[in-house]
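All protein chains but one are shown at their positions in the complex.
So that you can tell them apart, the chains are marked A, B, C, D and E in the order they are listed, and the count of residues begins at 1 in each.
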Amino acid sequence: MKLVMAIIKPFKLDEVREALTGLGIEGMTVTEVKGYGRQKGHTEIYRGAEYAVSFLPKLKIELAINSDQVETVVDAIVGAARTGQIGDGKIFISSIDQVIRVRTGEKDADAL
Amino acid sequence: MKLVMAIIKPFKLDEVREALTGLGIEGMTVTEVKGYGRQKGHTEIYRGAEYAVSFLPKLKIELAINSDQVETVVDAIVGAARTGQIGDGKIFISSIDQVIRVRTGEKDADAL
Amino acid sequence: MKLVMAIIKPFKLDEVREALTGLGIEGMTVTEVKGYGRQKGHTEIYRGAEYAVSFLPKLKIELAINSDQVETVVDAIVGAARTGQIGDGKIFISSIDQVIRVRTGEKDADAL
Amino acid sequence: MQNLIKYSLLALALALTGLGMIDPALAQEAAAAAPAPAIDSGDTAWMLTSTALVLLMTIPGLALFYGGMVRKMNVLATVTQSFAICCLVAVLWMFFGYSLAFTTGTPYVGDMGRFLLHGMDMNAPFLMGAEMPAGSVQFTIPESVFMMFQMTFAIITPALITGAFVDRMKFSALLVFTSAWLLIVYAPIAHWVWHPMGVLWGAGVLDFAGGTVVHINAGVAGLVAALILGKRAGYGAGGGHNFAPHNLVLSLIGASLLWVGWFGFNAGSASAANGRAGMAMAVTMIAAATAGLSWMFAEWSLRGKPSALGLISGSVAGLVAITPASGFVDPEGALIIGLVAGVMCYWGATTLKRAGGYDDSLDAFGVHGVGGIVGASLTGVFALKGIGGVSGLIEGNPGQVITQLIGIGYTIAWCALATAGILYMIKFTIGLRVEPEQERDGLDLSLHGETVL
Amino acid sequence: MQNLIKYSLLALALALTGLGMIDPALAQEAAAAAPAPAIDSGDTAWMLTSTALVLLMTIPGLALFYGGMVRKMNVLATVTQSFAICCLVAVLWMFFGYSLAFTTGTPYVGDMGRFLLHGMDMNAPFLMGAEMPAGSVQFTIPESVFMMFQMTFAIITPALITGAFVDRMKFSALLVFTSAWLLIVYAPIAHWVWHPMGVLWGAGVLDFAGGTVVHINAGVAGLVAALILGKRAGYGAGGGHNFAPHNLVLSLIGASLLWVGWFGFNAGSASAANGRAGMAMAVTMIAAATAGLSWMFAEWSLRGKPSALGLISGSVAGLVAITPASGFVDPEGALIIGLVAGVMCYWGATTLKRAGGYDDSLDAFGVHGVGGIVGASLTGVFALKGIGGVSGLIEGNPGQVITQLIGIGYTIAWCALATAGILYMIKFTIGLRVEPEQERDGLDLSLHGETVL
Partner (left out) sequence: MQNLIKYSLLALALALTGLGMIDPALAQEAAAAAPAPAIDSGDTAWMLTSTALVLLMTIPGLALFYGGMVRKMNVLATVTQSFAICCLVAVLWMFFGYSLAFTTGTPYVGDMGRFLLHGMDMNAPFLMGAEMPAGSVQFTIPESVFMMFQMTFAIITPALITGAFVDRMKFSALLVFTSAWLLIVYAPIAHWVWHPMGVLWGAGVLDFAGGTVVHINAGVAGLVAALILGKRAGYGAGGGHNFAPHNLVLSLIGASLLWVGWFGFNAGSASAANGRAGMAMAVTMIAAATAGLSWMFAEWSLRGKPSALGLISGSVAGLVAITPASGFVDPEGALIIGLVAGVMCYWGATTLKRAGGYDDSLDAFGVHGVGGIVGASLTGVFALKGIGGVSGLIEGNPGQVITQLIGIGYTIAWCALATAGILYMIKFTIGLRVEPEQERDGLDLSLHGETVL
């Protein structure tokens, strides 16, 4: 099984979620994060004092999937999250050893 | 070493933490997240406009442990976090290569 | 490629970020988290009722890097985040299979 | 828009026809009879206080009521609109607005006799319409106090409109719109209704504290603005775009300050600390309370839950509806007005808005337009001779209802036409609406360069 | 509960015994001596203002004071309680409450002579107890203003009680409870104390602005409610269940508005803009300030840190305690009352509550009950003939302290009994408490379907 962790622009959440549910993905976890990257932040000025805000609001989506779903999932996320402008985000894929559903104790594929 | 990442219901945090400290686990990191899954969200109505809130508040607990602790830790979390109702959450286990304690520079098992 | 996940004290963010950009690291993602560890929390008293706050505010930094950068990155983070006092945080390193840049579809090293 | 214009013309026609039927003897001359040419310290104390209370309604009252209902990324932009309008209108009022509204001039608009507030006598009690021997109104307070009290009304009215177009209007466009609207729409209509020379005063239209001048006016302008600006990006698209209020605690603070401040608005409109002011305060309280409950129970029975937003919206609806009636009706009249207003404004903010398909974002029309029309009409029904000197339908004078409808018609007609004109002028010159990315990133950051953490 | 009833009965017995000892000549007839049968615009101006100030105390004052102290998931439910009570009581006051409290009737309760507020003369100064030739009280303000001022007192009293049972009472139960409590507990006790026909007025009990009628009453009702409803789920269980206030900035705004509004509450209780009002305002300020400092220093020395919550709680405690005394004592008396109130209420909200084992969540009893008892008793100690026409212990009249204790006893007795009765009635019919899952998910979402982001 794989863990897909995608950083996206916040206003793209609904489109990404819809794309994923379209693939039958039933579960995901979302976290509000701040991103630093090529996309520049902005400057805020308060009474003459400038504050450079270099971290931008992003959302992190984590989803555990079966290894054979990786490609379709990545395509779905890229398709839904892309605006073509800098700062669209990244997807990181790693392996997971085991998944357990707390309610039932089911494991791995059954737990997804 | 393994990284255990558990999604639980927020009000279960104290019980889970107590169960883990009962096992001698000395460190963990908690993040407020929003979960999407089989558990349905709710609808809020503001002056006749309905807003479907499909993401529910959850907590993510991350803890790095020695590989031989995985089973007891999973059992402890499942035991403490289970309500038997939908939305109880999931546990994901993956491998970590290395752990470093910032304060001392200690590595791996010493750093846990 | 590796994923470096570092838990640090919040007021150390700027120093860590500068140390990393000094290494040419161009991207990272930061999350506000609560940490539990050897560092004790504090007690708040409201009209005689005591509340033990055992989770302390921390920041989690995640960055995907090439495997050969691990050592320099860890050194940079440790150097910038260390105060020598308890609660300085930890660094966890794991492997990632794949990285995709959403905007371009670039993969792996190109996507970092 | 075509419909809008059509209906506006219709209303105007109706109004003009009706005018022939009005007996000018019904005009609000009661006030003019007061023979007291000295400043009364008690009356002045109450009017100074009322002025502070009405200012409190806009800043921070209305700013918070609206600010709590928008998304977090727009909260500063929203509260700033009310604050900026407060500053802008105060200056314009000094230059032109007060003169256009409250000097004698013609039945349609005042002259410029108080340009820069020249000519106010500091120590004499104010005589309004001194040039009209027969119809002038003698106050017991200095003109400066009258001018200030009226300024706070001129401030809140354009601020109310902003509820219709939050999250998408350019700040520069807002400033231009407010300036033009104040002078072209608000000041003349205030003159019509509240100056003894005014055409609707002459027609006997009753509007104690601004049901037509303030609320119908703001509500209709809001509706027109919502139609011309169009919807917020993503509004009504379904699929989870979330426009839910980000912090109703702010809105509840705002509604509370509106309520408290409204005591100055309505009881202050008696221009004196007397029995009529006391009665106006009492009916204001009762209508607000009743309407809060009636919206709440309506929503509770239809939607299953009594929402905080419903309760406070209902109270505001009741305050709106009692405004024109507050110096004319008794507590029982207020009870019924509140009851009707709560239910009707709930309908206005839900069913009517959905049917109309416009995005009157915070229900400027649904609450102030609908509530104002309900209140202005029912003033004609429940007015009692013993309270304000004029009888309504329930005391056997159905003509007063017609008179009220004429006042409503006039107001709607001129407001809709002129507002549309002003907005189109801005649209085709500096533009009305922010860029799509600005709207997406939130106006706090894109227009003002600030954020709330 | 058994203890509660036992003590209530005891207090009642004590009160009845004591009554024989009271010299009716001490009754507050000073006011009745005023021979001015005309409306005074200055007095009316101040009373209109005071009414606005007291309303400000409940919405948004008390709503925020309480709202900031609960967990975030309950903040809307908490502030909505105050707002809904405001609406509900206003309507009930119009129908029955005002009549029961302020018409002549019997020594125990008024009649229904002002049902629907019929019969108020708009333009005459109010004569309270006109049916009692000897004891009537002549005011210089219209009855509508008196009625409104008193309405705002009737609103804040049940709203204060909610502090005892936040986070767990059903909204429907709250509405039923408030209605019954207003008519069965509040209105009669107001009649006893503030109407010349009332039994405690006759006994010479001094309560300038509501130490017994408002604060002891609300505090005791809160204690009874906390006992009958039981604790919040998880309260006192240790192990990290966290009930810490989520945003004390809201509470500080609330406490500030309570303080400012209390000027209307206490100085307004002079019913005129005169020297007694001025002195009442001064002693109110001094007691609030002193009590804030005394709670703060007490906590600082015992707990090591001066908390914001302690400081503001102390000020509120001082305001509570000076309430009954405010028209009777001088600044030095106020200083001592404030000092004692700060320390005693700190004790009430900490040691006493822990000892009692009840969950009076926001210390309705600890602050308002304890503070009210402190204030009502010390009024009997520090009353000065030169201020309010009655001497207290320090001017050699120990009897006044007894009289005050009788007033306290009566109030506690009837309030405890009747409140318990009402709550049990609700418990066994529609139920008092929300479901455990509702409590866990937060009342904002489960009762009102809304959240604060």
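As a convention for this text, a residue touches a chain if its C-beta (ideal position, glycine included) is under 8 Å from a C-beta of that chain, and two chains touch if they have at least 3 such contacts.
Computed from a predicted model, the values in this text were never measured in an experiment.
J.: Please provide the labels of all shown chains that the missing chain touches.
T.: So, spelled out: the chain left out of view touches A, C, D, E.
J.: Just one of E:311, E:390 or E:405 touches the chain that is missing; which is it?
T.: E:311
J.: Looking at the whole complex, which of E:215, E:246, E:353 or E:368 touches the chain that is not displayed?
T.: Hidden-chain contact among the options goes to E:246.
J.: Pick from E:263, E:346 or E:365: which residue touches the chain that isn't shown?
T.: Candidates E:263, E:346 or E:365; residue touching the omitted chain: E:263.
J.: Would you mind spotting which of D:84, D:127, D:336 or D:417 touches the chain that isn't drawn?
T.: D:84
J.: Residues of subunit A in contact with the chain that isn't shown?
T.: Residues of subunit A in contact with the hidden chain: 44-49, 51-54.
J.: Tell me which stretches of subunit E touch the chain missing from the display.
T.: Touch set of subunit E with respect to the missing chain: 40-43, 45-46, 49, 53, 72, 244-249, 252-253, 255-257, 259-260, 263-264, 267, 272-279, 281-282, 285-286, 288-290, 292-293, 296, 303-309, 311-312, 315, 330-332, 335, 386-387.
J.: Considering the entire assembly, which residues of subunit D contact the chain that has been omitted?
T.: For subunit D, the residues touching the absent chain are 39-46, 48-49, 51-52, 55-56, 59-60, 63-64, 67, 75-77, 79-80, 83-84, 86-91, 94, 116-117, 121-124, 141-145, 147-148, 151, 171, 250, 253, 273, 447-450, 452-453.
Rule of thumb we're sticking to: only the chains that are shown with their structure count from here on.
J.: In how few steps can one go from subunit A to subunit C if every step must land on a touching chain?
T.: Minimum number of steps from subunit A to subunit C: 1.
J.: Do subunit A and subunit B, two copies of one chain sequence, contact each other through the same residue numbers, with over half in common, or through different ones?
T.: different
J.: Mind checking the centre-to-centre distance between subunit C and subunit D? Centres are C-alpha means, answer in whole Å.
T.: 54
J.: With chain centres defined as C-alpha means, what is the inter-centre distance between subunit B and subunit C in Å?
T.: The separation of the two C-alpha centroids amounts to 18 Å.
J.: So which stretches of subunit C touch two or more other chains?
T.: Residues 31, 54, 94-95.
J.: For subunit D, jot down the residues that touch at least 2 other chains.
T.: Residues 240, 244-245, 303, 305, 307, 309.
J.: State which pairs of chains touch, listing all of them.
T.: A-B, A-C, A-D, B-C, B-D, B-E, C-E, D-E
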